[in-house]
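Here the complex is missing a single protein chain, while all its other protein chains stay put.
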Amino acid sequence: MKRLTFLIILLALPALIFAGGQKEKAKTTGPQTVTITVWAKANNVEHWRADAAVPAAKALNAELKKEGKNITVVVKPIYDNTPWGQYKNKFTMAADAGEGPDIICSGHEDVPVWAQAGYIIPLANSVSQIQGMYPEFGDVIDSLWNATMWHQKVWAVPQDTEARPMFFSKTNLKKMGWTDAQVKALPEKINSGQFTLSDLIKTAQEAIKKGVVKPGFGFWHRPKKGGDYIQFYVSYGGKVYDPVKDKLILDKNALLKWYQFQRKVVTTGITPKNYIGTEWKIWHDTVSHNNALFWNGGIWQWADWKTNYLNGDESILFKNVGYALIPSGIRGKEGNTLSHPLVYMVTTEKASGHKYRDLVIRLLAFMTTKEINTKHALQSTHLGILKSQMQYKPYLDAKFLSSVTYMLKHNWYQPNDSYYGQWFDIVWKGMTNAENGVKTPQAAVDLVVKEMKIELGDNVIIK
Amino acid sequence: MKINKLFTKSFPYILLIILTLPIILGYLWIVITTFSTRIYGLIPVDQSGNYFRGLTLSNWTFLTDKTKTLNVSIWLLTFNTLIIAVGLTVGVVLISMMAGYALSRIKFPGRKPFLSLTLILHSFPSVTLLIAIYFVLRWIARIPILGRGIPIIGGFGYNTLGGVILVSIALQLPLGIWLMKGFFDNVSWDLERAALIDGCSRWRTWWQIMVPQIMPGIAALSIFSFMEGWKSFLIPYSFMTSHARATLSTLLNEMMSESSPTDYGTLAAVGLFQLLPIIIFYLFTQKYLLNIFSGGVKGTA
Partner (left out) sequence: MGKETEEIRKIKPGRPDWFWFLFPSLLLIVLFFFLPIVITLIISGTNMSSTTGFHAWKWVGLNNFRKIAILPETADHFWLTVKYVAVTLAFFNIGMALVVSIITTHISRGTGFFFRALWLLPRITPTVTYVMMWKFLGANAPYGVFNQLIIQPLGLAPQNWVAASSFLFIVLVNGYIGASFGMIIFTSAIEAIPKDITIASLVDGASMLQRIRYVILPYIKWPLLFVTTYQTLSLMTSFEQIMVLTDGQFNTEVWSLWAYHKALQNYWGNFQWGFGNALAAVLVVVGIILGIIYLRYFKFNELVQDPKIESL
């Protein structure tokens, strides 16, 4: 960096004036006001990701007053609904310029990247240490801390999590002649690996044959880029990460089977041709109005369908829609689901331009309460993250949430590895090539392997 | 013979209509969508899919509510957009007028290289320089006062309206300079010579004699810059982090965001809201706007 700066200054005389710079004046006496900014990527039903800071600050201020400290915390919650890539880009630039927020809510996969770049601070050296720090942190479901770890340190506090089920239309299955009991047993059959992805294809083909759904409406997978697809790679026995060697894995065999599956859904006519890239509006409209047989998405979409497509009438959804894990591709192997916990990270003094990191962490503790988190969980249909929520009445009363919580027993996380983004991009491109028939699945796999070697070299183990 | 003649006569119209069809249909779709709950093709439908039902004004409630996606008022965003557009227009026009005059009327060393340079920069891949520009803005941010101590526009550094305006001006400059030079080229030499002999300074000649002569050019450049500023997206988005300083285009982009409840009716309505002033503006000023492109290539055409 110094070399770069030097060169630039040489090149640009005007830049010479730029010496100096702003430094925060730290007041040491008298009443202080500390402003804490929180950024979250959220839409209108997820705004508690940022707004959680408001009630939390109130509680924190009361506590500070009790302790006789002359500090008032003011929070600035900002939620942003731009695509993930742009959101992360904006944070990176802001943090590097020393204008980042104090708390950033993002996917857990950003932990290694931002930790390495020096934008966020480690919160504790071990899970037990952070659990002992504040009772609220002790309340967080143990396994979720795994998603916040990188290089044996805890870098973040979970905010929410979810499951990504395979949805199915109960009413359409019945129209095909399934009995109530058969429909009801489907999630369990998927769970135990008796109903596999090839059964899904067969069932969907049958539905089209019987005219229950229109051709191409048998299976609507997620229409756009996202981690969800890797679930099918996992279904075929693929592994993403080797925790012992701390390296990414590419399993050629599972990759090929997965690509073959993605191609097969098109050739069997259960998914439309050239389907990837379909507008979300069209996707939501189709699945929420019972026009498809199978579709895979995320539990948070339930709130979306209810609020934005069905005039708030959840009963229609309960009547029509069933949900289960993502079926396995191998008979007898259990289903899986991807969880992608969002986490709060605390930025460094340099990235935010502010001091008082301990106060920020303390605010985070106050944001991690069952009351606040349940509000978020209910409004956005995300899963809770606290042990106490599992006995908290308002949370238990949410019929949908309590009926999908079991999926967390079968979930997996994407790895906290700074090369995962590149790994994903290559695999995704290969998949679209295969599904759209641009390349045969085998040729797509070969290309992925070749590119993986060039882009990631030793950072990935290819099996 | 008669039919034949009718055909030859109407053929251009038919061809033109066919070629223009996507535009006509597209804008029709936008307008209809803003008044519908759901839409199939060009036909509004209601929740249960009945045709020609489900007309609504609810897509336009963003005008009075705080918008659903951003927690700020649409009018604040409109104001920000206006500041960028006006700032860009004033900056581009003034700076291009100065440079265009010098390049057209004054002989100095390095004039030709400078002109060829602007011609190359004219169509330079400026978007590919975004990261690098980010560094520059960060350095500007460190200049006292200028960096971030100016009211309304914030300053000229990273994360300020002024910074966004400055970058936009710079990227627009090559076109502006080239255009202004073209217009100055067409002003009579005698007029200027007379002024200079009378003892006017270059600056007075420029401001009092020359500038009034190229008003059509200035109008054209102003309108063009204003439109560019009004719809600009990538630069405000990349270099401003605070929501209070978002623009209409950034709002649209947020509403398009993937994997979130996208309300396309409102999205189209906001788009139309942003487009309408420009269309009205355009209708009143189109004859000046046409000068922008013709001016630059006049004389040699």
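We call the chains A and B, going by the order they appear; numbering starts again at 1 in every chain.
Keep in mind that, in the parts below, a residue touches a chain if its C-beta (ideal position, glycine included) is under 8 Å from a C-beta of that chain, and two chains touch if they have at least 3 such contacts.
The structure presented is a predicted model; accordingly, all values stated were derived computationally and were not measured.
Novice: I'd like the shown chains that the missing chain touches, ordered by label.
Specialist: Over the full assembly, the chain not pictured touches A, B.
Novice: Sort through A:185, A:330, A:447 or A:461 and give me the one touching the missing partner chain.
Specialist: A:447
Novice: Taking the full complex into account, find the residue in B:76, B:95 or B:146 that is in contact with the omitted chain.
Specialist: Considering the complete complex, B:95 is the one touching the chain left out.
Novice: Among A:144, A:276 or A:303, exactly one should touch the missing chain; which is it?
Specialist: For the chain that is not drawn, the touching residue is A:276.
Novice: In terms of residues, what is the contact footprint of the unshown chain on chain A?
Specialist: 1, 4, 7-8, 11-12, 14, 84-89, 92, 96, 106-107, 109-110, 112-114, 116-119, 225-226, 272-279, 281-282, 285, 418-422, 424-425, 428-429, 432, 436, 438, 447, 450-451, 454-455
Novice: May I ask you to list the residues on chain B that touch the chain which is not drawn?
Specialist: Touching the chain left out of view, chain B contributes residues 12-13, 15-16, 19-20, 22-27, 29-30, 33, 39-43, 94-96, 98-99, 101-108, 111-112, 114-117, 119-133, 135-136, 140, 166-167, 169-171, 173, 177, 189, 192-193, 196-197, 199, 201-203, 206, 227, 231, 233-234, 238, 248-249, 252-253, 256, 264, 267-268, 271-272, 274-275, 278-279, 282-283, 286, 290, 292-294, 297, 300-301.
The working rule: only the chains that are shown with their structure count from here on.
Novice: Could you put a whole-Å number on the gap between the CA centroids of chain A and chain B?
Specialist: Using C-alpha averages as centres, the distance is 37 Å.
Novice: Over in the complex, which chain A residues touch chain B? Could you list them?
Specialist: Those residues of chain A that touch chain B are 8, 15, 17-22, 43-45, 47, 78-83, 86, 89-90, 93-94, 96-97, 99, 224-226, 280-281, 284-285, 289, 298, 304, 307-308, 310-311.
Novice: What residues on chain B touch chain A, complex-wise?
Specialist: The contact residues of chain B facing chain A are 38, 47, 49, 68-71, 134-135, 138-144, 148, 158-159, 237-239, 241-243, 250, 253-255, 257-264.
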